Structures are given as structure tokens and as C-alpha cells.
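Omission of a single protein chain aside, the complex is shown with its protein chains in their original locations.
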Amino acid sequence: MQHIISVKQLEDKKLLQELFDFATKLKKLSPVEYPKPLQDKIIATLFFEPSTRTRLSFETATQRLGGKIISTENASISSSNYKGETLEDTIRVINSYADGIVMRHPETGSAARAAAVSKIPIINAGDGGAGEHPTQGLLDVYTIYESKGTFDGLKVGMVGDLLNGRTMHSTLQLLSMYDVEFYFFSPKSLSLPKSYLQILKKQGRKFTELYGWDDALKHIDALYMTRVQKERFKKAKDYLAVKDDFILTKSLTRQLKKDAIILHPLPRINEIPPEIDADPRALYFEQARNGLFARMSLLNHLYS
Amino acid sequence: MQHIISVKQLEDKKLLQELFDFATKLKKLSPVEYPKPLQDKIIATLFFEPSTRTRLSFETATQRLGGKIISTENASISSSNYKGETLEDTIRVINSYADGIVMRHPETGSAARAAAVSKIPIINAGDGGAGEHPTQGLLDVYTIYESKGTFDGLKVGMVGDLLNGRTMHSTLQLLSMYDVEFYFFSPKSLSLPKSYLQILKKQGRKFTELYGWDDALKHIDALYMTRVQKERFKKAKDYLAVKDDFILTKSLTRQLKKDAIILHPLPRINEIPPEIDADPRALYFEQARNGLFARMSLLNHLYS
Partner (left out) sequence: MQHIISVKQLEDKKLLQELFDFATKLKKLSPVEYPKPLQDKIIATLFFEPSTRTRLSFETATQRLGGKIISTENASISSSNYKGETLEDTIRVINSYADGIVMRHPETGSAARAAAVSKIPIINAGDGGAGEHPTQGLLDVYTIYESKGTFDGLKVGMVGDLLNGRTMHSTLQLLSMYDVEFYFFSPKSLSLPKSYLQILKKQGRKFTELYGWDDALKHIDALYMTRVQKERFKKAKDYLAVKDDFILTKSLTRQLKKDAIILHPLPRINEIPPEIDADPRALYFEQARNGLFARMSLLNHLYS
């Protein structure tokens, strides 16, 4: 039994390679050929805030691997929650029903609290704005690996809100294990927290911080775009001041290498205009699709 | 691969006959005998507004045919939607998880927009007040066919809000392919839009518009009741003025032929009093039941 609470648990090159290889194997199979490690198992998707994308991805992954689902779309409106039950008690009770819990919760640290009392695996599907979302990190790095065949020697650009982007932080942590050079493009007010720069320094990785679009674009192998999240700003004015600073126009994509790839954790708003979608380098929908296979691979690892 | 967006796609006598025959065949089987064309397939029910009846009907149909479900009861409260993701992006992502999408959305035309970007079948389960709900049309005409064995020569009465009734419009379009004579009973302010009268004229169908209950009732073979929908009126006064004009009293049913049938898409409010339910001509609950078999028949057609 093993919880997946933090991207730190995935910071293991051998494990990652194994998860990548299995995901790639799954992508080549048709549904009838998938292994069924979840046969006779029930996974609870316990979402204390709604996230259609993530929930449906895990529910598909579970069912593709032979498992069954008990599901909450919005557990925060449930009466037990309303009546003041602690998260810990809810988890203890769900332990009697299911063989694993995929959990989303608005509070940072909630997944670790759940894991502390759970005898069945807890998989963190996002815990708060400053929290983690480890399977998003996993699918991001898998997409880069699948496309490039390696991480070593890659130049990765990260763009947008680097201060708050939960998924980007998870991805960055995983990438920092490899010989990757980073370019950070963000408004100065949304630059990467110092703690992450420390990690990179400690690992001996090269990085460059840029506060506007830059010629460096032409060196990038993988460009990871993010949304400037309106809900992170206290003042509308501050949001409006920076929200359009990092839109990836068609003209900018011309600076990118022919074999560069463009990623985005989605949902996107306007930071990637729809006209870019047809660009063969635009992999963000394939990346979302990889989310299914990365999660199947992880579930298979946990339950085989 | 084929989307079912509009009732127009069902305007094909041969296809309808095939769908009717298969629905009738299914009605005679027990669940264990149903074919399983959806084995190893996952259908997403993506409801951007809740509709328990329609969603559960499709989810039963899917499971009865061997398929699995990923479901949203109320996707409009999902965070991706809240964050401003376009419908098109949501559909592209769900394409990676499921083998088909049954979709309900409050905006007219949304199902067609979804189909334009989807590589898996989109089945429109209602798109806006002025939009379509093709499987409701299908189950309506199937119920008439099942009961009468033919459409030709029938006199069909349509009652209530003929201006806004989405399902009635779908049903009318399908019926207009056959030699049916129509009687429209409605308040003058809620009479059938001119465009539908044009369709009937073009097809050479006879019709009579009536603005109150009328002796013509005694000729009707199938009486299709609808609810006067409060939510369509801007002023409460206008609703109150007409809401009780077309209540089917017991005394009115005595004017109906012995073998007439009474239909209603449900939900009903007061337009059919509960005392009518015991009348053997009252088929509206059987009609709802036929919804399951009509949808199973359609899914079988799409996935066999």
C-alpha cells in the first residue's frame, strides 16, 4: 500500500521510467487488451471541489483497468460535510467502502491529512492553490519524454504565472532531476518562487529568468505555457495589467524550433489562441490524453 | 462515426423503421439477453444543466448494452467551466477519455459546436430552449408507431405551448414525413411558429389550428399534450392568463376515441390530472419507458 500525495514520491528516475514505459505500452493497446489490475476493486473519487477533467480522467482510467467507481462530483455540498465532520472521519468511513481514494480538496495539505488516517491508498488529485497535483506533473514529464525520448540536454521554457502555477511547480521538480536547462518567462510580479530556484541551483541546473518574450525562444525544445489565473489576484487591476503579457501568437511560434513542442496543463483561456491548435508542435491535447495513460500506469503500479 | 445533433438526421423512413424494429425487439428481451455493442466502451454524460430523467435514461441504456459511464450531473459548476474554458476545449479533452458523449447544454447550437471538434459521436440530449432534443422526438414517434402500427392516415392532436415546445417541434418534424393530419390546440399567443406550418404545407399535410378545446377531439388518434412552461414567460400575468387553458379533464377524455392514445413528454404539472393516469389510453409513462429502448436502439445503431 502506498499513497501518492506529493510529486516528491515520483522523484525516482527508475520509477518514472517504469511508469513511462507502461503508459507507452497502454497507448498501443485497444481497451479490450488492457490489463485488469483493478478487477473486483472500487475506487472512490472524492472531490470536495468540482474538477470535471481530472475526475473523469481518473474514472476512465479506473474502469479501463477493470475497476468500479463510487463518485462525488461536489462533496462539499454533502450533508456530512455541512454537519461539520472532519476530513479524517470522512476518510475513515470511505475506507470501509473502497479500495482507494482519488481526492481533490481546496485546502493545502489535506491529502497528507487524509493519508495519515487511511489504510487504503490516497491519490492526491489537487489539494489547494499552494498544494500539489502529482499526477499532473507526471503526465507533463511523460509527454516531454514521449516526444523527445530523453530529458537530458533539453531546453525547457516555462511561461506565464510561475508564482502560483501548482502543476508547473510539480513538473519543474520532476524535470530538475535531469540535465535540463530552464528559461522562465513571466511578469516580474509572477516570477518563480525563490525556493524553486534554490532547488535548481542545488541540482546544478542552468536557468534564465526573463520578464518578457525573448529571442531565447528559438532555443526552446519544450515550451510549457500556463494560464495567468484571475482567481489568484486580489485586485482586478493587477490581473488586467499582466494577463495578456504572455500570449503565444502565431508570429512568436515562428521563432520556435521546427521540432519544439508546446504544452499547456489546460484549461487555457486566451494565452494560446485557437489558431495555434493546428500547429503540429501544439501537443496540449495529446498531453491531456496522456493524462489518462499516465494515471492508468500509476494505478497499475499501485494495484499490481 | 456519426453525431446525432438534430432530428433532421432521423428524417429517414428506412432508418426510423430499423430503429423502431430494434427497440421493439429489445422490449421483448430480458436484460441478460441484450446485445452488448458497448462492451469495453465508455460513454460520457456531459450535462451542463441537470436533467435527471434524460441523464439516467442514457446511463441505463449504455449499461444495458455493456458500456460503462463517466458522468457529470451538473458540469456547469465544474472548475474548468468556471475558469472560462470553451466548450470546444472541454469536448476535445473528453475525446481522450470516452467513446461517445451524451451532452446537455443550455445554449442553442452548442451540440453542433461540440460535434464540429469531436472525433467521437456527440449525442445531443437537449441544447437550449430553442434547440433540439432528437432522441425525445424519436421516442415520441416510436410510441405512436408501436401503438398504431403505422403513421399513415393518423390524426394527431398537439396541445399546449406549441410556440416553445422543443420536443413537440422535433416530433412534428418526424411525423410530417408521413401522411398525418394535424390538429393544433393552443392559446393564440402560444401557437405553432409559421416556419413549422410552412414545412407542413410543403409536405402537403393537412392541419387545423384551434385556439381552444374543440369537437375535433373526437377524431384524434394520438393526442400529444405539453406543459405551458412558466419559465418561457417574461410576465407572470401572461403565464397565469393561459396556463390552465388546456387541462385535459376526465370529461374531455370522454370525447376521445376508444383507441386514441394520450402522450406527454413529461414532466407534467397540472395539464394532465393524476386521475387520467388509470385510463388505458394514457401512454405517457410507457412513452418515458420507450425512451430507454429508443435510446438503446440508437446507441446500438451508432456502435454496432
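Quick notes on this one:
Labels for the chains are A and B, by order of writing; each one numbers its residues from 1.
Note that contacts are C-beta pairs under 8 Å (C-beta built on N, C-alpha and C of every residue); 3 or more make two chains touch, one makes a residue touch a chain.
Everything numeric in this text was worked out from a predicted model, so none of it was measured.
Contact with the chain that does not appear here is found for just one residue of A:Ile4, A:Ala44, A:Leu174 or A:Leu190, A:Ala44. For the chain left out of this panel, the touching residue among A:Ile70, A:Ala116 or A:Leu240 is A:Ile70. For the chain missing from the display, the contacting residue among A:Ile94, A:Met158 or A:Leu174 is A:Ile94, taking the whole complex into account. Of the candidate positions B:Lys8, B:Arg53 or B:Lys250, contact with the hidden chain is made by B:Arg53. Although one chain is not displayed, chain B still touches it through residues 30-32, 49-53, 56-57, 59-60, 63-64, 71, 73-74, 227, 229, 231, 266-269, 274, 285, 288-289, 291-292. Considering the complete assembly, chain A touches the hidden chain via residues 39-42, 44, 46, 68, 70-75, 77-81, 83-85, 88-90, 92-98.
Just so we're on the same page, only the chains that are shown with their structure count from here on.
Taking each chain's centre as the average of its CA atoms, chain A and chain B sit 40 Å apart.
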